[in-house]
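Showing chain A:
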Amino acid sequence: MTSIGITIAFYALSGLSIGAAVAVFLTRNLLHAVIFVILAFIGMAGLFVTLSADFLAVSQVMIYAGAISVLLVFAVMLTPYASRDNGNSLFAPVGVLVGLGFAALIGFVATQVAWPVFSGSDLEAQNFTGTVRTIGGALLGGYALPFELASVLLLAALVGAIALVREDER
Partner candidate 1 sequence: MLTTFLLLPLAGVLMIAFLPKHREQDARVIALVVALLAFAVSLVAFAMFDRTAEGYQFVDRFEWIRASDVGFGVQYIVGVDGLSLPMIVLTGLLSVAAILVSFGVTLRTREYFIWLLVLETSVAGVFLSLDLIQFFLFWELELVPMYLLISIWGSGHKEYSAMKFLLYTIGGSALMLVGFLLLGLKAGTFEIAVLTEAPPTETLLPLAVIFWFIIGAFLVKLPVFPLHTWLPDAHTDAPTAVSVMLAGVLLKMGGYGILRIVLPIMPQQAQQFGMVLATLAGFSVIYGALITLRQRDLKRVVAYSSVSHMGYVLLGISALGAVGLNGAALQMFTHGTITGLLFIMVGLIYDRAHTRQIADLSGLMHRMPLIGTVLVITGFAALGLPGLSGFVAELTVFLGTLEVHPVATIAAVFGVVLGAGYILWTVQRVLAGPPNERWAHLTDADKWWEHTAMAGMLVAIVLVGVYPRILTDVVSGGIAPIAAILGGGS
Partner candidate 2 sequence: MNPLEITLGHYLVVSGIVFGLGIAIALSKRNAIAVLMGIELMLNAVNLTFVAFSRFGSAFGPEPTQPLVGHVFVVFVLTVAAAEAAVALAMAVLVYRRRETVDLDRINLMRW
């Protein structure tokens, strides 16, 4: 039995994330949209907490709500004429339909499949604490290769981004 706090937190945070995401969809102002998306990210971070993923929650806030959102704001600012507009294109109906379809599909799979889950004491045992150590160990141990690869990715993205936007020397 889940603690009631967790239950409340789950619904509240889910509501926050979903509501913020809906707002992103509905708002006509791009800057507002950025703010709503940050809200959604924060809601997500909260949900991570309810799943006892403390490190990820922090990362989420830092990377998404922080870094990526700042990038988005920068993007909005760098393209001033377009910045205030968050209008829909002709594909909005399609988008809504496909979105609904995916939500329904995932919901269907989520509820219809007998997922192999822990229960009772086993589930309690999964209540991680101090995931940072484990994750850090994994990143530098078994997952060193993707880790290194990710660093290359970041480097390539950096170089590429510069190459793309750099003013021509000539």
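Inclusion criterion for the candidates: all candidates are chains of the complex that A comes from, given by their letters.
Here is the rule we use: a residue touches a chain if its C-beta (ideal position, glycine included) is under 8 Å from a C-beta of that chain, and two chains touch if they have at least 3 such contacts; residues count from 1.
Predicted model, so just to flag it, every value in this text is computed and none were measured.
Trainee: For chain A, which of the options 1 or 2 is its touching partner in this complex?
Mentor: Every other option belongs but stays apart; chain A touches 2.
Trainee: Inside the complex, what are the residues of chain A that reach candidate 2?
Mentor: 1-2, 4, 6-7, 10, 14, 17-18, 21-22, 24-25, 30, 33-34, 37, 40-41, 44, 47-48, 50-53, 55-56, 59-60, 63-64, 67-68, 71-72, 74-76, 78-79, 81-82, 85-92, 94-96, 98-107, 109-111, 115-118, 122-123, 126, 128, 131, 134-135, 138-139, 142-143, 146, 150, 153-154, 156-158, 160-162, 164-165
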